[in-house]
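With one protein chain held back, the other chains of the complex are shown just where they sit.
Let's turn to chain A:
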Amino acid sequence: MKMIVAVIQPEKLDEVRQALIDTGISRVTVTRVTGHGRQEDIDLYRGQEVVPDLLTKVRLEVALNDAFVEPAIEAICKAAKNNGGKIGDGKIFVLPLEKVVRIRTGETGGDAV
């Protein structure tokens, strides 16, 4: 089992979700986050350009059985990319997942994912 953590552009959320659903993955946790990679952005404040230190992003967490990991990565990459790829499109982290428990039934492991 793996946990995929993907940080993407907020406006790409709908497309990424749709791409995941098309791959058969509908269970996902989404959080609004701020952070910084290599992208720079500009806000306007009374005529002055200001560069925010931290940029608004969206983080998706998806728990997956091993067979779904590669298709999910592929789907996210494809959907989150702006015009063939731009700085700031985001990143995907894949982490090992030790245990999953469904609270309602107490099921564990692959069945609970």
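To be clear about the criterion, a contact is a pair of C-beta atoms (placed from the backbone, for glycine too) under 8 Å apart; a residue touches a chain by one contact, two chains touch by 3 or more; residues count from 1.
FYI, contacts and distances are computed from a predicted model.
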Requested in this report: Given the choices "Ammonium transporter", "Formate dehydrogenase subunit gamma", "Phosphate transport system permease protein" or "DNA helicase", state the protein name listed in UniProt for the chain not shown.
Outcome: "Ammonium transporter"
Query raised in the report: Can you list where chain A touches the absent chain?
Result: 10-12, 14-15, 32, 34, 42-45, 52-54, 56, 82
